[in-house]
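My questions will all concern the structure given below.
Removed from the display is one protein chain of the complex; every other protein chain stays in position.
Labels for the chains are A, B and C, by order of writing; each one numbers its residues from 1.
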Amino acid sequence: MEVLLEEIIEQCAPYKALGKPASYIPELAKGDVNDLGMYIILSNGQTFKAGDYKKPFSIQSVVKPILLLLALMDHGMEEVRKKIGVEATGKPFDAINVTDQSLQNLHINPMVNMGAIAMCTMIKGENYDERFQRLLDLTRHLAGNPAIELDEAVYLSEKRTGNKNRALAYLLKSYGLIEDDVEDVLNCYFKACSIKVTCKDLARIAYVFASHGKMPITEARIFPAEYAHFVNAVLVTCGMYDGSGDFAVRVGVPAKSGVGGGIMAVVPTRMGIGIFSPGLDEKGNSLAGTKALEALSKRMYLSIF
Amino acid sequence: MEVLLEEIIEQCAPYKALGKPASYIPELAKGDVNDLGMYIILSNGQTFKAGDYKKPFSIQSVVKPILLLLALMDHGMEEVRKKIGVEATGKPFDAINVTDQSLQNLHINPMVNMGAIAMCTMIKGENYDERFQRLLDLTRHLAGNPAIELDEAVYLSEKRTGNKNRALAYLLKSYGLIEDDVEDVLNCYFKACSIKVTCKDLARIAYVFASHGKMPITEARIFPAEYAHFVNAVLVTCGMYDGSGDFAVRVGVPAKSGVGGGIMAVVPTRMGIGIFSPGLDEKGNSLAGTKALEALSKRMYLSIF
Amino acid sequence: MEVLLEEIIEQCAPYKALGKPASYIPELAKGDVNDLGMYIILSNGQTFKAGDYKKPFSIQSVVKPILLLLALMDHGMEEVRKKIGVEATGKPFDAINVTDQSLQNLHINPMVNMGAIAMCTMIKGENYDERFQRLLDLTRHLAGNPAIELDEAVYLSEKRTGNKNRALAYLLKSYGLIEDDVEDVLNCYFKACSIKVTCKDLARIAYVFASHGKMPITEARIFPAEYAHFVNAVLVTCGMYDGSGDFAVRVGVPAKSGVGGGIMAVVPTRMGIGIFSPGLDEKGNSLAGTKALEALSKRMYLSIF
Partner (left out) sequence: MEVLLEEIIEQCAPYKALGKPASYIPELAKGDVNDLGMYIILSNGQTFKAGDYKKPFSIQSVVKPILLLLALMDHGMEEVRKKIGVEATGKPFDAINVTDQSLQNLHINPMVNMGAIAMCTMIKGENYDERFQRLLDLTRHLAGNPAIELDEAVYLSEKRTGNKNRALAYLLKSYGLIEDDVEDVLNCYFKACSIKVTCKDLARIAYVFASHGKMPITEARIFPAEYAHFVNAVLVTCGMYDGSGDFAVRVGVPAKSGVGGGIMAVVPTRMGIGIFSPGLDEKGNSLAGTKALEALSKRMYLSIF
C-alpha cells in the first residue's frame, strides 16, 4: 500500500507547481509548493504514509468540521440546527451576500466562514479563551496528539488582516444571529484557524469521523454516530467550497480542505486520510492534494456513491 | 421487513395531509394526498412493498438522473462535463437567475430544469421524437417494465403552461448553450417529465444505480460503474432541490424527487427504493415520502455517511 | 450656434473610433464608426445641425419612451403604474435576474427590455399589427415625418436572433405579467426597435417631450404635460442603461440611447436634441454621442440640476 501512495505522489508531482499558496497573510504565502504528503489510517489500525507527511501547517478551514462537532457535542443536533442551515449556498466560502433578504439562521452553512463564526458561539465555556481551549483539547483528543498547538504568528496575522471576517461577524450580530462581543468571537475563530497540524493529525481526526465516533484501536466512543453522519453529510455537500460538486463526482468522499493546503478526507467505515500540499486551485482547494485523492479513490474504489 | 414498511407508513400518515399536491397543472393538482406507497428491492433480489405502491404518477424531475445517464451513455463523462456543471446553485429548481454574469456551461446543473433541458440536446437521435423514444426505452429497460408510457394529458398540460421552462430554454439558446429548435427540445423535456411510473418502477431504476450499472438477478451490466458514481454524487448534492443538504443530514442517501410526488432513493450496493406521496413540502419534495425515507434510514442504517 | 455644433463634432471626433458598433445582428455591425451627427430644435422653433445628421439608423431602445408614452396615452398613469415599476434596477438593460423573488410588476422598468416588452401589451389595437401601426403613427406624428418606416432587414434579424428577449417575454408570461401570445408581442417589440430614424426625427420627438406635450410652432398639445414629466423623470433615472447616474452627473438632462447609435436628449422647456454615432461604449451608449452631449451641456448650461 505504501508503494501505491508513493506512486500517487509521484504521479501528482506535476500538479504541485500549478497551484498557488494562499497569499493573504505572509505565513501562508511562505508555503513550499513542492510539499505533498499523505497519511492514511485504516479501520484495522494500520497506517500508511508518503511524501512530506511530517510537515506542519495551519489547519485553517479544516477546523470547521471540528467546530461543528463540538457544537453538536455541547448542544445536540436540534439546537445546532436552530442556529445554522445545511444547504449549499452556491457562493464562495467568504461570500457576504448569501441572500438578498434578511439574513436568517438557515442561510448560514457551518462550512462557510459565516456559519463557522456562528459555531464559535455554540462552544460552551466561561469565556472565549476557555471556548478555544476546549476546541484545542478536542482537536488534540481526536488526533491523539497532545502536542498540537496554536501557531501564534498565523493567529496574529489572521487577526490583523481579517476584515472580511469582521464584516461577516458584524453582519451576524446586526441580524441578532450572534450576541457576544464580535472581537471575542473572532479571536476564537482566528485561533481555531491557526491550529498547527500535520497530515497524521488530519488522518486521525478523519478516522474518528469515518468510524462514526470511535477512536482507533481502543474503539472508545467519543461522540454519537449520528453526529458523524451529520458532519460527513455536510462535508459532501459543502466541504470543498464551491468545488464540492466536482469533488463529489471525481473523488466521492466527505472531505474538508483549508487554505493552508490541508485536506481531511473521511471514508466512512474504512479509513481516515490526511493530505497536504500548499498550492491551491482557484476555488481554494489544494490542487495536488485533490488530484492525489482522486487517484487514490480510483485505485482503491473509495467513492461512497 | 414488510412489517417495518407498514409501520413506517402508519407512522408517517399524519404528514400526508401537511403537504400540498403541485397545482400548476390540473393533472397534478388531482393527486390524492392520502396516497403513500413504498417499494424496495434489495441486492439479493428480494422485494418489499407497502401502501399505495401500485398507483401510477408522473415521473417529473425523477427523470433527470435518467436523462443524465443517457447523456453519459451517449457521449461519455468528458463530453457531458463540458456541457454542464455539477455545483449546487443554492437556488430553487426553476431559478432563472443562476448568476449575474454571462451564462456558462458550468453554471447549469443537470438536476435543475435548465441543466435537464440542456441534457435533452445530448441524447442521440435523428430528431427529438427519436430522442424521447430512446429515453423512454431506457426508462423501460432500467425499470424492467415495457408497459411504461407517456401520460399524454400531463404532457399537453406541461407544454401549454411551461412558460418558465420556455424562458429557461431561450436563455440557454441566447447564450449558445443549446443550438436546436427550442420547441423541439422542450417537447422532449416536457414528454420526459410526463412519463407515467409507479413506486416499483422507481425502485427498479434506483436499484440499477445502486448496483452501479447492473440489472437485478441477471447482473447484466448496462452501463459503466463510473456513470453510477457520477449520477449518485450529483443526486446527493442537488437531488432534493434546495432541500438537498437537509435531506443528506436527515436521510443520507442519493435521491431524486419530483413534483408528481415520487422519490427515487439509491442506497449504493444495498438497495433501490421508490416512494410516492403527492403532498409536497415548500421546496417541492414529497413531504410524507421524505419522512418515510428518514424513518427507514434510521431503522435500517442506510446513511452512506 | 451651428459653429458651436461644428466645434463640438470636431472636438469629439477622436472618440468615434473608441466605440464599437453593436454586433449582435449584421445590420448594426455595418454601422460606420466615423459617423457623428447632431440636430437641435429650440423652443422658438429654430433648428441647428451638424455632421452626419441625415444618416438613417434604427431607433432601437430610443423607442422605449415612445412606447411608454403611447401606453400612457392609451391607459393613463394609474393603469400604467400598475403594470410597471419605475425604480432603477442596478442591472444591465437585458438582465434577466432583476430579482431573486417572484417577479412582480414593480420590478420591471419601462426603459429595460422586460418592461418595454410589457409596454407593448398596453398599446390599444385589435391585433399586434394594428398596435405596431399605432406606435409607428405616433412616432411619425411626434417627429413630424410621415416618411418614417420600418427597416425590414433589421426587424427580421432582431426576430431571428432575439432569444434573450424571448426568454424575458416567456418569463413575463410565466408570472402572469403578460397574457397575449409571446411571439405576437415580441413581433411588435422587434418592429418597434427596427423603426428607421434620423437625428432630425429624434430631435423633433425630444422637442415634444421638452415642451411637455406641445408640437413645435403650432404649439398644438398632443398629450398632457404630466405624461412628459413622467417620461422625462424615468429617462433621467434609467434612460442611459446602467450608465444613467454617470450621464446625469456629466450631462444632466433626460435622455435615451439605443444600440443603433442614436441618443434622444430632452432639455425641458428649452430644446430637443438628436445625436447619432454608432460606436458604443461598454454600457451600450453611443460613445462620441455622449461626449458631444457632455460638451454641449457644459457650453450651453443644459443641466437641469
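List of remarks:
In this section, a residue touches a chain if its C-beta (ideal position, glycine included) is under 8 Å from a C-beta of that chain, and two chains touch if they have at least 3 such contacts.
Computed from a predicted structure; not experimentally measured.
Summary of contacts with the chain left out: across C:248, C:275 or C:288, the touching residue is C:248.
The chain omitted from view is touched by exactly one of C:56, C:85 or C:125, namely C:85. Contact with the chain that does not appear here is found for just one residue of C:153, C:217 or C:233, C:233. Where chain A meets the chain that is not shown, the touching residues are 91, 96-97, 99-100, 163-164, 166-171, 173-174, 182. Seen from chain C, the chain kept out of the figure touches residues 85-91, 109, 228-230, 232-234, 236-238, 242-246, 248-249, 252, 254, 268, 303-305.
One rule holds in what follows: only the chains that are shown with their structure count from here on.
The mean-CA centres of chain A and chain B are about 32 angstrom from one another, to the nearest whole unit. Between chain A and chain C, the centres computed from C-alpha atoms are 54 Å apart. Each of residues 91 in chain B touches at least two other chains.
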